[in-house]
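For this depiction, one protein chain was excluded, whereas all remaining protein chains were kept in their positions.
Naming follows writing order (A and B), and every chain is counted from residue 1.
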Amino acid sequence: MMVQLQSILVYTFIWGSIYLLISLGFSLICGVLRIFHLGYGVTFVLTVYGTWLFMSNVGLGLIPSIIGMFLLQIIFALVIFYMGVFQRFLEQEEVLLTLTMLVFLTVTHLANYLYPVTAGVYLPTTIIDGTFKLGAVRISYQMLLAALVGIAVAVLFVLMFLKTRAGLIIRAMSQNIHASMLMGANINRMYYLAMALSVIPPTICILMIAPFWGIDPYMGSPLLATAMMVAILGGLGNLKGTIIASYLIGFIHATVSFLYVSRFMGFAALIVTLLVMIFRRGGIMAGETIW
Amino acid sequence: MLEIKDVSKYFGGLAAVDHVSFSVNQGEIVGLIGPNGAGKTTLLNLICGIYKPDTGRVIFEGEDITARPPNKVCRAGISRTYQIPRPFEAMTALGGVTVGVINGKRRPNMTLSDAALEASYYLEFVGLFSKRDTLASDLNLYELRMLELARALATTPRFLLLDESMAGLNPAEASRALDMVWSAQEQFGITILWIEHVMKIITQAAQRIVVLDYGQKIAEGEPTAIMNDQRVIEAYLGGKHARH
Partner (left out) sequence: MVTFELKRDRVLLRWGDRKYEWIIEPRYWRNPALGVIFMLILPLFFYNRPSILTMITTANLLAAVVIPLSLQMIGTGRVNFGPQLYLGIGGYTSALLNLHLGCNPLVTLLANILVCGSIALLLSPITWIARGLYFSLITLILPLAFLDLTYIYGDLFRGEVGLVGMSALINLGKVKLNYLAYFYLSLFLMLLYMLVADKIVRSRFGVSMAAINEDEDVAQMMGVNVNRYKVFNYVFPSILIGIVGWFIVHTFRTFAGVTYLPLEFMIKILIIVLVGGRAFIYSVVPGAYFVAILEEILRGFGPIHYVLFPVALIVAIVVLPSGEGLFGLYHRRHHRDYFPKFRVRRE
């Protein structure tokens, strides 16, 4: 029993932090641009396969590849998603959602076509190798590091929103876009900033978890589903809610896995999300502003 | 006919409507005036069932209709218009009024074309028959207000709640609209509770006026008495007002 409790605690911490990283970008876009970015899964796929592309086809080392991949991600998010889809179809939500989904499907299937599972894609981003025992639980250093990095990135994000001028403008935009425009905020530039920022947490997350999380071209879907569930549970676009919800879902997954059967973890999280939606519409922190 | 008994509504700590009581008798036109933010539209929403009152009761024709859902209130015989006209934008004028005809009360033996025919009678009554196939988004303000009136009348109410029907109309349009309301009252035999800001109209039309300020009823009585009541003048008219 003690072992299970310890496992639950440790894995809640680890998974919660990882889910937090995954969902931060999604919540940011939800809160600032007020759209549901169903193509967010592209960031996960591009991280892995973009880096691999630079490393194996272009022949760069790991660090230059990562930098190249970051640039690729930001360009992709700004040009294809923001300028290509969001700006043109902001008024027609169904078209917007479908187009983003189609872009995601294109990228995923392209990755599968160019680098199928048999191509042996891997990211050598292990920082510390080996495992250690935390109490009665054995985890790898990489997992702990991923969790710590997750918390660090989240803290940086929150500080950015609370302390910097750009963060203040973004918070104002998420509350009342017209008033912000009247106050002189440069909406477009802030949107660019938000899109670029939203790409960073998932990229860092995948780089950190690649050694122990399975990599395949279709990894975008389940991770997007997790991000969506965290966003819905926490309140769309609310960072406080995202933080609370990621640890809550991490807790649910850990509890179901260690106290029951791990097959049901996704299902259990879904049931909890639905129940919260019914009894508290809008999620845990239903305010629909970013902080 | 309609009795408001000690009704209150609080939003957070703010009392939008604070223990208001009055009644409206059958066949009357009662005016409801007060400064902006006095709680007039909130009171209307409380009668219609859009909000639930925190205290008090709303009694209509002997039945307690407090906190009934709006469609049941409509079926009971109360209808309303809106301060800012809310037509069905993508439907024609005829379509909007037909919605009222079909759903206002239980109609045996009525198909869509029968309902459209009846709707056209209401449109003709308010003078919009020639615009029956125009989309509601293409009508001007006066026509929109007439459409609102036609739609409310189409639900065959016994009690009509008018919310600032004269706002934004020039004097000629306003007097035409007033005539329309009067002929509606005569022809359909309805009782009216009328929120209004245009003093000239409401003092002409109403038999009694109720005054609200900060959610509380501060005066009630004949129009001339209200116009000269010191409390009303201070709260609303802001200084001396020429006597009628």
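Here is the rule we go by: a residue touches a chain if its C-beta (ideal position, glycine included) is under 8 Å from a C-beta of that chain, and two chains touch if they have at least 3 such contacts.
All values derive from a computational prediction rather than experimental measurement.
S.K.: Considering the complete complex, which visible chains touch the unshown chain?
M.R.: A, B
S.K.: In the whole complex, not just what's shown, which of B:27, B:69, B:171 or B:189 touches the removed chain?
M.R.: B:69
S.K.: Just name the one of B:99, B:141 or B:167 that touches the chain not displayed here.
M.R.: B:99
S.K.: Which one, B:14, B:67 or B:110, makes contact with the chain that was left out?
M.R.: Answer from the full complex: B:110 touches the omitted chain.
S.K.: Of the residues A:6, A:56, A:112 or A:175, which one touches the chain left out of the display?
M.R.: Hidden-chain contact among the options goes to A:112.
S.K.: Contacts of chain B with the missing chain: which residues?
M.R.: Residues of chain B in contact with the hidden chain: 48, 50, 69-71, 73-75, 79-80, 82, 86, 88-92, 94-96, 98-100, 102-105, 108-117, 119-120, 132-133, 151, 155.
S.K.: What does the interface between chain A and the hidden chain look like in terms of residue numbers?
M.R.: Touch with the absent chain occurs at residues 36, 89, 92-95, 97-99, 101-103, 105-106, 109-110, 112-113, 221, 225, 228-229, 232, 236, 263-264, 266-267, 270, 273-274, 277-278, 281-282.
In the analysis below, only the chains that are shown with their structure count from here on.
S.K.: Centre to centre, by mean C-alpha position, how many angstrom separate chain A and chain B?
M.R.: Distance between chain centres, rounded to whole Å: 51 Å.
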